[in-house]
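A single protein chain has been removed from this complex, and every other one stays in its place.
Here the chain labels run A and B in written order, and each chain numbers its own residues starting at 1.
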Amino acid sequence: MLTLLFDGIAYGMLLFILAVGLAVTLGLMNFINLAHGAFAMAGGYITVLLMNRAGVPFLACLPIAFVGTALLGAILERTLYRPMYARPHLDQVLFSIGLVFMAVTAVDYVVGSMQQNIHLPDWLQGRLPIEAVGIGKYRLFIVVVCALLTTLLQWVLSRTRFGSRLRASVDDPRVAGGLGLDVNRIFLLTFAVGSGLAGLGGALGAEVLGLDPTFPLKFMIYFLIVVSVGGTTTITGPLLAALLLGIADVAGKYYVPKLGAFIVYTLMVAILLWRPQGLFARASAR
Amino acid sequence: MTTVLATRSLVKRFGGLAATNDVSLELARGARHALIGPNGAGKTTLINLLTGVLEPTSGTILLDGDDITSLAAHKRVRRGVVRTFQINQLFNALTPLSSLALAVSVPLGASSRWWRPLGKDAAVAAECETLLARFRLAEVMDQPVHSLAYGKRRLLEIALALACRPRVLLLDEPVAGVPEGERQEIFETIDALPADVSILLIEHDMDLVFNFAKTVTVLVNGAVFSEGDVATVSQDPRVKAVYLGEDHAHG
Partner (left out) sequence: MSDATAAAASTPASAPPLAPAARSLRGYARWRWWEVALFAALPLSWLLLPSQALLLNEIAIVALFAISLDLVLGYAGVVSLGHAAFFGFGAYAAALFAKNVMPDPIVGLVVAIAASALLGLASSVLILRGSDLTRLMVTLGVASILYELANKLDWLTGGADGLQGVVMGPITVPFTALKGFDFDLTGRTAYAYTLVVLALFLFVARRLVHSPFGVSLQALRDNRLRAASIGLSVPLRLVAVYTFAGAVAGAAGGLLAQTTGFASLDVFDFHRSAEVLLVLVVGGTGYLYGGIFGAIVFKLLHDLIAAWTPQYWNFWLGLFLVVLVLVGRERFVRPWTWFRAGGKRTP
């Protein structure tokens, strides 16, 4: 049971890192980016290719995946995404679906459609026997890394100037712009970091979630659940939502395998019916 | 004096801020009542409360003696409580004609019909004709609303409210942004409303307030500061003091 809980937490934290960029993009630029999963996939594939073709050690791949995906995000933000901010949500949905389709088929064409495997370094394989509860070393690693990242994020948001500028822009972009904040640059940086985190999550998650070209489509709904249930005005909201989702999914698949993902979807619909703005959202100016 | 619309100790808080602070107001039948006050005094909030767009933190709202505090916004409209918006709220993809036809069909009980076209109803068409003529929108009646000039949009904004056959009309700065020459005309149209329609008007232009209103309430920081007939209130030195330092360049 505890193993399940721990697995759920690991899964949840991973989902959080994957989805946090999406939450901030939505809250900041009011942009529904269904292609967010493609950045995660990019990070995963960068890692796989570097490890399998170039023999780069796993730990080194992680920051490379982050930076690479962040760069990709920055370029796309500046060129493709920026003109889309003011568009109606339907246009954004169509646009990002188009991007996903392109990304998925492009990867399929270049790399092939089989699942990619990562050979984790030895010290990350196996289990730690703690209190007669086997805790997977890799999952522990994931939890630690994600927890560190979350703390870092929280610190950046609440203690740094960039953080307060970001929060101001999320609360009310017009006023923020009027106060002289370079909203464009904030958007660019935030989008890049968000994509980078997704890439890092993809790299971390390749072993646990499986990596193939359909990754963005398979997991898109999970990211969206985290964001819609968690709300877009805080970081803790999506974090809690991701943990809830992770635990519910893992527990559901173990106890009631017949129903599988059905539980997660039903839970989401029920929550959104009860609290349409998300479980943890607070009212913002928009 | 028969009271048509009244509030009792109406309060609306946003967090720690009381946008509406213990307001008890009475609107008589046939009133020509102005609501004035400095910016941020809570005038629009009060209208939002009266029309059901906002839910009060406490207090009651009474229409003809009935408690309508928890009545849904669209139901209040059907009981005759109609408002206009300070910033135009129009149906941008429709035409003035279809917007008015739709609004007109509500009091006629035709708005839920799903089989007969909107255009076939003679009563609806006739009322549209009247409204279009009165507000000089006839020439633009087939153009999409988003393409109209601001002045015409403002006229449509008010015409839509009148299409609802209001018993209580709440006007939020009806001539905001309208050029001087056209303001008087709009007010004449409002003035020509039946004498038993009660009108509450938010306005900054004091000339219009004097010309149009008989009674006035002054709202400051969400609370009623002064109340009475126009002449007395306008002479009140406290009221003048509240307005000193106010930026009068308000459109």
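The rule is short, and it goes like this: contacts are C-beta pairs under 8 Å (C-beta built on N, C-alpha and C of every residue); 3 or more make two chains touch, one makes a residue touch a chain.
All values reported here derive from a predicted model rather than from experimental measurement.
Asker: For the chain omitted from this view, which of the shown chains does it touch?
Answerer: By the stated touch criterion, the chain not on view contacts A, B.
Asker: Among the options B:6, B:28, B:138 or B:193, which residue touches the chain absent from this view?
Answerer: B:138
Asker: Among B:63, B:77 or B:155, which one touches the chain that has been omitted from the display?
Answerer: B:77
Asker: Hey, which chain A residues sit against the chain that's not shown?
Answerer: Touching the missing chain: residues 26, 32, 80, 83-84, 87, 89-91, 93-95, 97-106, 108-109, 217, 221, 224-225, 227-228, 258-262, 265-266, 268-269, 272-273, 276-278.
Asker: Pick out the residues on chain B that sit against the missing chain.
Answerer: Given the touch definition above, chain B has residues 51, 53, 72-75, 77-78, 82-83, 85, 89-95, 97-99, 101-103, 105-107, 110-120, 122, 124-126, 128-129, 132, 138, 141-144, 146-147, 160, 163-164 touching the missing chain.
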